[in-house]
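Okay, so here's the structure we're looking at.
Entry: subunit A
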Amino acid sequence: MPDLGKYATEVMASYAVSLVLIVALVAVSVWRARSAKAALDAVEARIKRNG
Partner candidate 1 sequence: MASVWEYANPKKFIETTDRILPWVAGLAVVTLVGGLIWGFFFTPADYRQGSTVKIIYLHVPSALMAINAWLMMLVASLIWIVRRHHVSALAARAAAPVGAVMTVIALVTGAIWGQPMWGTWWAWDPRLTSFLILFLFYLGYIALWQAIENDDTAADLTSVLCLVGSVFAVLSRYAVNFWNQGLHQGASLSMDKEQNVADVFWYPLIVCMAGFVLLFVALVFLRTQTEIRARRMRALLARERLS
Partner candidate 2 sequence: MIALLSRDLALAVRAGGGFGLGLAFFLIVVVLVPFGVGPDEALHARIASGILWLGALLACLLSLDRIFALDFEDGSLDLLATAPLPTEALVSVKAAAHWLVTGLPLVAAAPVLAILLNLPAMGYGALVLSLLLGTPALSVIGTFGAALTVGIKRGGLLMSLLVLPLYVPTLIFGAEAARRGAEGLDWTTPMLMLAGITCGVIAVLPFASAAVLRVNLR
């Protein structure tokens, strides 16, 4: 752990906020990509089955 001096709170806070935002954005994107893919696959399979 580097010595952050008297500004430790500020530095940690900005890293924490940014990382949380980035991770949330990535998580939402991946989750939506997965669900969209699954939903599309399901619909396509059903249409193929029904002719």
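Keep this in mind: a contact is a pair of C-beta atoms (placed from the backbone, for glycine too) under 8 Å apart; a residue touches a chain by one contact, two chains touch by 3 or more; residues count from 1.
These made the cut because all candidates are chains of the complex that A comes from, given by their letters.
Computed from a predicted model, the values in this text were never measured in an experiment.
Between subunit A and the candidates 1 or 2, a touch occurs in this complex only for 1. Within the complex formed with candidate 1, the subunit A residues making contact are 1-8, 10-11, 13-15, 17-18, 21-22, 25-26, 29-30, 32-33, 36-37, 39-40, 43-44, 47.
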